[in-house]
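A protein chain is absent from this complex, but the other protein chains hold their places.
Read from first to last, the chains carry the letters A, B and C; within each, the first residue is number 1.
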Amino acid sequence: MPGNAFGTAFRFTTWGESHGLAIGGVVDGVPPRLPLTEDDIQPWLDKRRPGQSKFVTQRKEPDRVRILSGTFEGLTTGTPISLIIENVDQRPRDYSEIKDLFRPGHADFTYWKKYGIRDYRGSGRASARETAMRVAAGAVARQVLNAAWGDTFRIRGAMVKMGALEIDRARWDWDIVGDNPFWCPDAAAVPVWENFLTVARKAGSSAGAVLEIHGEGVPPGLGEPVYDKMDADLAKAMMSINAVKAVEIGDGFAGVELPGEDAHDTMHMEDGAMVFDSNRAGGTLGGITNGEPLVVRFAVKPTSSLPRPRPTVTVDGEDTAAITKGRHDPCVGIRAVPIGEAMMACVLADHWLRDLGQRGR
Amino acid sequence: MPGNAFGTAFRFTTWGESHGLAIGGVVDGVPPRLPLTEDDIQPWLDKRRPGQSKFVTQRKEPDRVRILSGTFEGLTTGTPISLIIENVDQRPRDYSEIKDLFRPGHADFTYWKKYGIRDYRGSGRASARETAMRVAAGAVARQVLNAAWGDTFRIRGAMVKMGALEIDRARWDWDIVGDNPFWCPDAAAVPVWENFLTVARKAGSSAGAVLEIHGEGVPPGLGEPVYDKMDADLAKAMMSINAVKAVEIGDGFAGVELPGEDAHDTMHMEDGAMVFDSNRAGGTLGGITNGEPLVVRFAVKPTSSLPRPRPTVTVDGEDTAAITKGRHDPCVGIRAVPIGEAMMACVLADHWLRDLGQRGR
Amino acid sequence: MPGNAFGTAFRFTTWGESHGLAIGGVVDGVPPRLPLTEDDIQPWLDKRRPGQSKFVTQRKEPDRVRILSGTFEGLTTGTPISLIIENVDQRPRDYSEIKDLFRPGHADFTYWKKYGIRDYRGSGRASARETAMRVAAGAVARQVLNAAWGDTFRIRGAMVKMGALEIDRARWDWDIVGDNPFWCPDAAAVPVWENFLTVARKAGSSAGAVLEIHGEGVPPGLGEPVYDKMDADLAKAMMSINAVKAVEIGDGFAGVELPGEDAHDTMHMEDGAMVFDSNRAGGTLGGITNGEPLVVRFAVKPTSSLPRPRPTVTVDGEDTAAITKGRHDPCVGIRAVPIGEAMMACVLADHWLRDLGQRGR
Partner (left out) sequence: MPGNAFGTAFRFTTWGESHGLAIGGVVDGVPPRLPLTEDDIQPWLDKRRPGQSKFVTQRKEPDRVRILSGTFEGLTTGTPISLIIENVDQRPRDYSEIKDLFRPGHADFTYWKKYGIRDYRGSGRASARETAMRVAAGAVARQVLNAAWGDTFRIRGAMVKMGALEIDRARWDWDIVGDNPFWCPDAAAVPVWENFLTVARKAGSSAGAVLEIHGEGVPPGLGEPVYDKMDADLAKAMMSINAVKAVEIGDGFAGVELPGEDAHDTMHMEDGAMVFDSNRAGGTLGGITNGEPLVVRFAVKPTSSLPRPRPTVTVDGEDTAAITKGRHDPCVGIRAVPIGEAMMACVLADHWLRDLGQRGR
């Protein structure tokens, strides 16, 4: 069983290496008669695109998506949607000197061990470039969900920690998230992070980050017991993103410290409707959505491509040092916000269609 | 797509409610000619079984497993292995008064929303009782892996935090893990936890926990890019366990705070072999095992069944309070250690067979 | 990827060998709140059960099914339904002398080649006994479809050819199908077949058969282009039944001989509704149901277990002869009618739920 597809009812398969001719994906399972053109996808890709501030890689990729199939006169037809992005800014020269060594923190070594062959140009298939297709698939997923759930449905994300610098959640303001280069919801944190990351970048260092994605307006009842729980699939989705090393839902690790009587969301009636008194669970109970906002956090490790020598070995078993001269992000977490949002959209579209398919009528 | 199966090449499907006649599972994809009898499975179930100390539920379930198919004269035949455990200690009376309300922190509400019908006896399918079958499947997975990888392969787990009380990792001693009721590797922490949990239990409270599972002797090259990464599947596996709300690999969330130059595992040659200088990655790079021990931690929320009233609502929309009178664990995390171990075994067996199936010869 | 499961949205996994303790299956994906008890399944099993006439095996198996999970107070709960049938009439003695040889026409040789181990008692997993679980799963599928489609939906089957003796389709009468031991719809053929099969049986021979299954009242629009077409999945379903060697839909092979202008179903309007002028397509166009009755035929080869010596070789590579002394069907096709019906029900339930899951709302 190969592993380049995600989802079951809403299923996308991606392909492409960072320095090949193109990257692309096929989204299968999209319901018919939904509005979909390149204009519905491009804005999300733009959000992820490199080169937008000095804090992300300066690699110039317009990341212009094209739809090659599956739509007719602006509507989906129920047939597979093929998406393609041509690779424009290919500079294989940059990578020639890393050809025969294993960069620390990269997948060079493990791809070599698994496949015995490696497309060494820009990490090949392990490149973060693959995530552009996740964002594109997420845009298609949003069309599915918007049509089904309407305006109250919304997915949005933010960076809540950079390096050791955490936001003050009391100052959380969604309105400023799009106005700073870090998707930071805490205005006071922005200049601090800016200073921190500038210093790190100049020092040839890099920084990790914690991101938080919210899904609002999600109906209760989604998620399939017992192995394909909503939170299990969200965890898999986020952990499959490059450089992610941890995922939590709701209170997550912090919830462990609470006494049992404070750790669960009690309920009461209000104006004839059941209301949860809190959302410690982060929107799921028993792996099924409960109607509260989904809250997922995940950790992105510091960028492993560094412009300073790091000890490693060559393919032929000799000690050496790796140094990255190319263009790279000092904090890859920044660009992971739209990716995390997209993966949540894909998981939700998948579970929405799965749930429809279990209702029986 | 229903959700009661886990894995692809090594695939198990479980069934059964906590208060039905039995619970069971079918393990499909087990290679032929491996030794397997009930005696290979029972010890792992005994490790998870209730009633072994005052810190776990006193429900009396012998959890005696029977193999109904798939073996012949003590060896697997390559056909599906059916496992069954009869439910002995059924006391439906205990649950009659929770029949019409939604217990906080339980799946009552979400099952109701999803299915419109609910087997209210002891949480039905959402009961932790289902995890017995995970442990049984894990025992079968171990037979697969032992035959392939030999003696250097080992999975073991421990509890590293109870409530807010964390172990001192400098005192980690695997040898004592089996000798205390908490799977605690820090001898000094045991009496502290014992006191803490006794107080909590008497107060009608409960405690969360963080568990850590190690997989040693795992060959490099396992995990399928890009969506079925080893860490992604481990995250899904752990997050699918009842009450788990967070998962991390290697440094996990803590790794975010490190500067890039300290966050990745450098390499050097030693006696002709490549050696990693550290294991911050927790055994995976690019979603593929690197030969270092797999290190996974996950958070189990405090038990939600409490012997004290908690505000909630009834099925008919009236305010009420839920109180659990039955026998329950003050810290469900304790019994999750063998479950986490079993899930890692299943993920590894699955990826081992998947990898074999991608080699082509 | 193991192969003991069928379907995707309506998915069942079977287990068990003919001479083990029991056989069973798990049906996952059944919608909640459908009526289901053992009484909904048993009649279909009785239809397939051995020992009902002198033309089927005299093996005595009551084939009493039990539901072990997934229902509550007579209704499905949306959780997996575990079904079990205990093996009562086990006589391992009968099989001792075939232990070390490969019976012609049986799976003995290929199981040996594939697995290197073989449960030789009564064909193990390759026994037709496994089909009892298909019939049980089919009964569950019917509950799904009856609830969704109502009374106009009906699946029924008949035998249309035994050996070289074909029915006269002009005499087709569904009403007599259940009243003769062959599920024959042509009253005039019954005594002819009876004589033919009696002679064959006494001569130590056996006969093949062609069966035809009709699915009426199936809504248009079911089937997933392009690989999971309705006819493709029906073909797989029927071909997976023991001893089946051919499948056709509608005109099938005979349709090849028609000129193009006569080979397709034209349409016209009648009372405001579109009507097909014929059903040469057998109910599918482009792999999607068109609202006409599904018509599937399949060929069952003559029983391979014969009470006369047949040349073969031993496991150790010596020439020998195989002879079956046990109780066997002179025409296994007879008992395949309810199995074919059940497989059609399973395919339809699967595609019905899949289609629901692609509609998007």
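Quick note on the criterion: contacts are C-beta pairs under 8 Å (C-beta built on N, C-alpha and C of every residue); 3 or more make two chains touch, one makes a residue touch a chain.
Since this is a predicted model, take the numbers as computed values, not measurements.
One of A:Thr77, A:Asn146, A:Ser278 or A:Thr320 touches the chain omitted from the figure, and that residue is A:Thr77. Contact with the chain not shown here comes from a single listed residue; of C:Asp63, C:Glu130 or C:Glu341, that residue is C:Glu130. When the full complex is taken into account, the listed residue touching the unshown chain is A:Asp119, out of A:Asp119, A:Glu166 or A:Asp319.
Among C:Phe109, C:Phe153 or C:Trp172, the one in contact with the hidden chain is C:Phe109. Chain A meets the missing chain through residues 1-5, 8-9, 11, 13-17, 20-24, 26, 28-29, 32-33, 66, 68-70, 72, 75-82, 114-119, 124-125, 357. Contact between chain B and the absent chain runs through residues 1, 8-9, 29, 31-32, 34, 78-79, 144, 147-148, 225, 353-354, 356-361. In the full complex, chain C touches the omitted chain through residues 1-6, 8-9, 14, 102, 104-107, 109-111, 113-114, 125-126, 130, 161, 163-164, 200, 204-210, 220-229, 231-240, 242, 244-253, 255-261, 263-269, 272, 274, 277, 281-282, 284-291, 299-304, 306, 308, 310-313, 317-319, 354-355, 357-358.
One rule holds for everything that comes next: only the chains that are shown with their structure count from here on.
Every chain gets a centre from its CA atoms, and the centre nearest the mean of all protein CA atoms is that of B. Centres computed as Cα averages put chain A at a distance of 26 Å from chain B. With centres taken as mean Cα positions, chain C sits 39 Å from chain B.
In whole angstrom, the spacing between the mean C-alpha positions of chain A and chain C is 46. Residue positions of chain B touching 2 or more other chains, listed in rising order: 1-5, 8-9, 14, 114, 125, 357.
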